[in-house]
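Every protein chain but one is kept in place in this view of the complex.
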Amino acid sequence: MGEEILMDIKKDYVLSKLRDGERIDGRKLDEIRSIEIETNIISKAEGSALVKLGDTQVLVGIKMQPGEPFPDVPDRGVIITNAELVPLASPTFEAGPPDETSIELARVVDRGIRESEAVDLTKLCVEEGEKVWMIFIDIHALDDDGNLVDASALAAISALLNTTVPAERFELGDDFPLPVRNLPVAITSLVVGDKFLVDPTRDEMSVGQRLITITSDKDDNIVAMQKSGSYLLSEQKFYELIDVSVEKAREVRELLKDI
Amino acid sequence: MGEEILMDIKKDYVLSKLRDGERIDGRKLDEIRSIEIETNIISKAEGSALVKLGDTQVLVGIKMQPGEPFPDVPDRGVIITNAELVPLASPTFEAGPPDETSIELARVVDRGIRESEAVDLTKLCVEEGEKVWMIFIDIHALDDDGNLVDASALAAISALLNTTVPAERFELGDDFPLPVRNLPVAITSLVVGDKFLVDPTRDEMSVGQRLITITSDKDDNIVAMQKSGSYLLSEQKFYELIDVSVEKAREVRELLKDI
Amino acid sequence: MGEEILMDIKKDYVLSKLRDGERIDGRKLDEIRSIEIETNIISKAEGSALVKLGDTQVLVGIKMQPGEPFPDVPDRGVIITNAELVPLASPTFEAGPPDETSIELARVVDRGIRESEAVDLTKLCVEEGEKVWMIFIDIHALDDDGNLVDASALAAISALLNTTVPAERFELGDDFPLPVRNLPVAITSLVVGDKFLVDPTRDEMSVGQRLITITSDKDDNIVAMQKSGSYLLSEQKFYELIDVSVEKAREVRELLKDI
Amino acid sequence: MKGDEFEVDKPEEEKLRKDEIQLIIDGKRLDGRDFNELRPIKIEAGVLKRADGSCYLEMGRNKVVAAVYGPREVHPRHLQEPSKAVIRYRYNMAPFSVEERKRPGPDRRSVEISKVSREAYEPVIMKELFPRSGIDIFVEVLQADAGTRTACLNAATVALVDAGIPMRGLITSVAVAKVDGVLVLDPMKEEDNYGEADVPFAFVIRNGKIESIALVQMDGKMTVEEMKKALEMAKEGAMKIYNLQREAIMKKYEAIEIEEE
Amino acid sequence: MKGDEFEVDKPEEEKLRKDEIQLIIDGKRLDGRDFNELRPIKIEAGVLKRADGSCYLEMGRNKVVAAVYGPREVHPRHLQEPSKAVIRYRYNMAPFSVEERKRPGPDRRSVEISKVSREAYEPVIMKELFPRSGIDIFVEVLQADAGTRTACLNAATVALVDAGIPMRGLITSVAVAKVDGVLVLDPMKEEDNYGEADVPFAFVIRNGKIESIALVQMDGKMTVEEMKKALEMAKEGAMKIYNLQREAIMKKYEAIEIEEE
Partner (left out) sequence: MKGDEFEVDKPEEEKLRKDEIQLIIDGKRLDGRDFNELRPIKIEAGVLKRADGSCYLEMGRNKVVAAVYGPREVHPRHLQEPSKAVIRYRYNMAPFSVEERKRPGPDRRSVEISKVSREAYEPVIMKELFPRSGIDIFVEVLQADAGTRTACLNAATVALVDAGIPMRGLITSVAVAKVDGVLVLDPMKEEDNYGEADVPFAFVIRNGKIESIALVQMDGKMTVEEMKKALEMAKEGAMKIYNLQREAIMKKYEAIEIEEE
């Protein structure tokens, strides 16, 4: 009950600021929170990255092991992306099998990596049709202060950039760096009336889950898109969102160059 | 609540008609509803059939793939029968893992096929002890207006009659028709007092789930039987039910000859 | 409700007797209930034992089959211990997947067997890295009148002593007795204030689940220990419990010599 | 077949090729029984302390135990019925009860057996005497050798009486099989595996008379005439089991009376 | 990969190597369609007796059926909403609907499709008229050939109208793909598998006019300009589907009227 009243007050506040073209934390409408990326923090993993997007924190770990390829792509490695929204990260998360939110999160992140062909999977074939490298991308949310998607996508590509294929451990030759050749970046916005807020915080989400994520790659191609939430989107807004998302992704991508 | 009252009214109506030896839809006590069988409607499946039994509709699809035989019958194909009572088909079905109703349905249909030796499983051995054909019979209920069992059993044998073993797809020689050599037919009756109604509709089932299914084969052998429901059955009734069921199965079996 | 009041009355009774240094069934504080061990009662199992500890009854069956070893111990057999607290055994048990109580039970029993090296697993290698014997220890509770842990542990080691490796059935040479070389015995006590009751009955447990299990082997080594229940244990009590548990285990172990 | 992902309806039910084994030799069955002879049966009532009623039963090499709890409160509450007791019946096999270890927990076969067994008891138990209550029947198969569902039903009946649950009659169960072309009573494993048909029956017996059929299933192949003959054979067998059930119950009560004296 | 323990996001979504197959030949698609041409569509309303509304729909080789139940009571009660109806949407594939048998039950892909589809309908259905009620939309894919989510949305709309659920507009859905470097409407399986991108859209259409986007997803690779062009192409296609939806609905009502005369 108290929680709901609090949400209503927050919502009113967000909306009243927005009427003046402002955000409650003083950011510009298209401004992304400060980003910190820390890589290689889990030495047991083949790659890892902790991303702090404002107060939102996500840890991604990469594990690799040999496995069988899919029959229809017998010479390519396999990517498996999984997200655990552990109850540590938010009072609204509950222990249990993945629900639709965590499945959607994992799949949207996965599509960005997969469709941008960020990892050169053809270099991950050990023996055609028999054995290829499997890449497990595990998204572990630690603190959800809004926009887990962008933080997770950023942590995923950061961790991949930081991954060493553990060939020696499996007696498959020398270790080598995971061949990463593209840098997809997801940009999520909250649609409110005729405006939209890039990289919304949890407080801003009190106005409703009216989100769209647009992921673009190093050549400004769109590689994944997901409208998420019960709302209707105008064509005009859709066009604007695409342009802004590609532009903001370029900004964020700069950070990946230092990894 | 309203639902329960409605059921009570239906029940009274069914019983009052029955006192005059009549059924609410004008059928004779041992009369089966009109039957339509449409085969080969799912081209992605190895075999398929849609059965309409009055307003009850069941779709059965057959998929086949090579697999390992059971150790104790190393030279025979394997039948796996599964029923999904999807919530689309009835307001009383719920999404989720199979409950006792759908398990019983699948197993009763399975026994009819299996025990009549409808499929010559010895012709489905690829390599003894190593590789045999697996037949997946998937029962997909679409509209449950009563007596899903008979409709499912009829759709299953119809789909099998219509099945081509996809040997080419698995590089195991030429495709060939599934060797079907018997035609089991299930007849379900609703036991009400000292009478019984063959092929009950859902409205008739308002008097209680007092069912018995008797499946017989082309030689009038009984191949499967299942009393289903919380009631007691007299010996006299049991004998009558057997005789009527075998007779009605013969009628229905005629329809299979055109497939 | 009535259940709770009854428990309160029992609790008061247990505590009032205890103030006089007595137990409600007349036993001494460190006295174990009468024990009956019956082995080889399930001829379909490779080994089996029914243990009656007072009115508590547990049946353990051992099944064995060849399987793959763990990669890091490629030349040793594998032990898998499982406990089913079937609702037949107690009004408080419910059907369903193992809960924390049955998992803890299985794991505490498992540790006693495993850590005492009761079974010589090196003699259960068929082909290094490829095939070893797997031992399934299935604990099946029948009647829970308190202290299932000790009864289960005793039934497990009794059943193992009684186990024949079914090599012939799997065409792996002659059958041979399972090589058992140690006799772990678990002793569980209920901690009540500054006293403790060895081998508590269910009525005694009305004072709370304040248990500790100490398992020791034929050389009086401690091989497993588990404080179980929400309570704090003094160091002094801990020392006393160790000494008593080892001593009582020696008594119980005598019974195993006749198997 | 590895069967890792599918639950497969085998091999419990599938008839193996009958040419593999001859089941009737010189007019006798493999274990020397006559066609209409039951396996040895042992019944003991009241074997568990915690349960309200219980029974241990052996039928040939089958070993089963049944427990009854109730009438008792039903949780969760929305499962309660305002005007009668809710009956539950759970048939479960111990992992070590069969040749190849059975994974713990219910499979499709045990779900079906639990359903038809519960439906056998529902019209017999006087549910209307215990509104909002639950009566739980739990049966555990400790060792299986064909006919476990009939053994469990027989044990459950004794456990129900031991628990003092009022019933309109006793349930007694036995199967008839067709092997090598003849009908045999109470088939054991080999007859079930290699036989041509198996028909488990359960009857309601009141005042020493079979009144009706509470359970009937069948798989295999039988003519209509054989099926009718099978019913007669089963009825004869059931009467013998019924007497053993009564004896077990009386023995328990005599023991109590002696104790109480 | 055996994939026994992991649910893997493949192969539904993964683009296969485009050099394996040429998808555009002489300016036509493999099935002879023009770039902006829909597959043949067949829609029939009111095909199920038990459901409150229903629809059978074919879109190329896709065969789907949709049913709507409600407004009706919501169980369990704590899922009720005091001021509006709760919408459920369940997308499910029959095991035999795809080349390799699909294990029954929801996988990650169908959970996601159900979510975004539900979210498309939620702002369109007049939920506020049915407090504490539930409106359930169930769609079954009987045969799949790319674009099942769009086919299901189109069928669900007709089923909702058939059930008499008041809506602010109709949902119409179609995808645009990029294959061999060009945009094509309503891709079939080969175009989806070997194409470069796939963008399913759903629109709200009111009074014959597209008002807004109710669903959009995308995977693949497209320039910003292509994406904008894709939207225009989808809008044209959607209007054609919209007309077919209306026809199917009218046909059903004409049939009823004739019947009633």
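By written order: A, B, C, D and E. Residues from 1 in each chain.
Here is the rule we use: contacts are C-beta pairs under 8 Å (C-beta built on N, C-alpha and C of every residue); 3 or more make two chains touch, one makes a residue touch a chain.
As the structure is a computational prediction, the values presented were derived from the model and not from experiment.
Undergrad: Among C:81, C:152, C:189 or C:206, choose the residue that contacts the chain missing from this document, as touch is defined above.
TA: Of the listed residues, the one touching the omitted chain is C:81.
Undergrad: Touching the left-out chain: which of C:110, C:145 or C:199?
TA: Once the missing chain is taken into account, the touching residue is C:110.
Undergrad: Pick out which of C:171, C:194, C:235 or C:258 touches the chain that's been left out of the picture.
TA: C:235
Undergrad: Mind pulling the chain A residues that touch the left-out chain?
TA: 41-45, 48, 55, 57, 59, 61-63, 65, 82, 84, 86-91, 95, 97, 136, 138, 140, 142-145, 202
Undergrad: Would you write out the residues of chain C that touch the absent chain, in ascending order?
TA: 67-70, 72-73, 78-82, 98, 100, 103-104, 106-107, 110-111, 114-116, 134, 212, 217, 220-235, 238-239, 242-243, 246
By definition in this document, only the chains that are shown with their structure count from here on.
Undergrad: Which chains make contact with chain D and with chain E at once?
TA: B
Undergrad: Quickly list, by label, the chains bordering both chain A and chain C.
TA: Intersection of chain A and chain C contact lists gives nothing.
Undergrad: So which of B-E, A-E or B-D is the twin of C-D, meaning more than half of its contact pairs are the same residue numbers?
TA: Comparing each option in B-E, A-E or B-D with C-D, the repeat is B-E.
Undergrad: Measuring centre to centre, with centres taken as mean CA positions, what chain is farthest from chain A?
TA: D
Undergrad: Name whichever of A-E and C-D has more C-beta pairs touching across its two chains.
TA: Taking the two pairs in turn, the one with more contacts turns out to be A-E.
Undergrad: Between chain B and chain C, what distance separates the C-alpha centroids? Give it in angstrom.
TA: 48
Undergrad: Would you give the residues of chain A that are in contact with at least 2 other chains, written as numbers and ranges?
TA: none
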